[in-house]
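Only one protein chain is missing; all other protein chains are in place.
This part shows subunit A:
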Amino acid sequence: MTSLRSLLGESGRVAFANRASSLVVVAVTAATCLLALATAGRSAATESAVVASIDRAGSRLIVVTSASPEDRPPPDFVRRATALADVDWALAVGPAIDVRNAAVSAAAAVPARAMYGDPPPDLRLLAGRWPAQGEVIVSSAVAPQLGLTAAAGSLVATDGKGSWDVVGTFEAEGALTDLDRVVLLGPDRDQSVGVLYAVASTPQSVAPVSRLLRQIADVRDPTTLSVTTSDELVELSAVVTGQLGVVARQQASGAMAAGLIFTAVTLYASIGARRRDFGRRRALGASRSALVVLVVGQAMWPALVGVALGTAGGLAVVARITGGQPPVPFTAAVSVLAVISAVVASVPAALAAAMRDPVQILRVP
């Protein structure tokens, strides 16, 4: 007869009218959230930062090197690698040749490699554009060795078997730091892949992706391919995630349990002080289930306010201590759990209110 919406609306009005007990629920829920985020959230933020740091160090990088000059993968190896589901990006380079500045015969020779695939985030264009066939882009680190002061001019192979126009400069970082010491030639369909760099989407997918890369390399003898991964970093990442994750979960559980107990005690005491309200409502036609909804709602509304305040406060505390933030899913989970805890904590009080004999409460001696 009475809709859930009207019961929850009424419970909100009752919660507002009974500010003292509602404020206690707000305070307890806010403290629960703040405590959970300031402890477990801090651990989660640390875990996130450490894992990100390990990832930056290349834990997900896979390097496939061809050891046999006669049996190298074709250039479209990079296209097949990029198409794999668990690969964030892939870049291939051809075997190294030596090049020098065509205009400065005394300039030093530097290694050059043909580039296949779209430039990944770890390659940053500083000037000009990425090279097409017959063009070259020079790393900012080797430009002085070549006697280049601007992204212009041309390079020639030291064996005289080719020349390339300079069309830009770049900088390599992260997983591709090694490429900071070479110049990159535009793709050459007649060449082959000397090294393939691929970054798996997660540390856990490094091993399966490594196996797949060997299978799709399109070489006669896959055993001639050398596949290098950072196994230790992958293991370290897993250990960090596991251990800090356990600590975070334990801390969050402790804070939630404490909040649940405090909320339950507060609400039980509040219900005890307002027994006549529930007797009156029974007389007015409230069923036991309607009373349960009313009491649970009276806990839920202040809990929502407390969660909003506690989450904002907890995030501020974590930011101040660590300079970072816990992951969004973790923060959302803490908030939802805090509201659920408050609702669960109100159930014993709600059942007690619903089961009391209304006549005993209402009778005037």
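In the analysis below, a residue touches a chain if its C-beta (ideal position, glycine included) is under 8 Å from a C-beta of that chain, and two chains touch if they have at least 3 such contacts; residues count from 1.
In the analysis below, contacts and distances are computed from a predicted model.
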UniProt protein name of the chain not shown, from "Na+/H+ antiporter subunit C", "CidA/LrgA family protein", "NAD(P)H-quinone oxidoreductase subunit I" or "Lipoprotein-releasing system ATP-binding protein LolD": "Lipoprotein-releasing system ATP-binding protein LolD"
Full-complex contact with the absent chain, from A:Thr177, A:Ser226 or A:Ser287: A:Ser287
On subunit A, residues whose C-beta touches the chain left out of the figure: 1-3, 6, 9-10, 13-14, 17-18, 276-277, 279-290, 358-359, 362-364
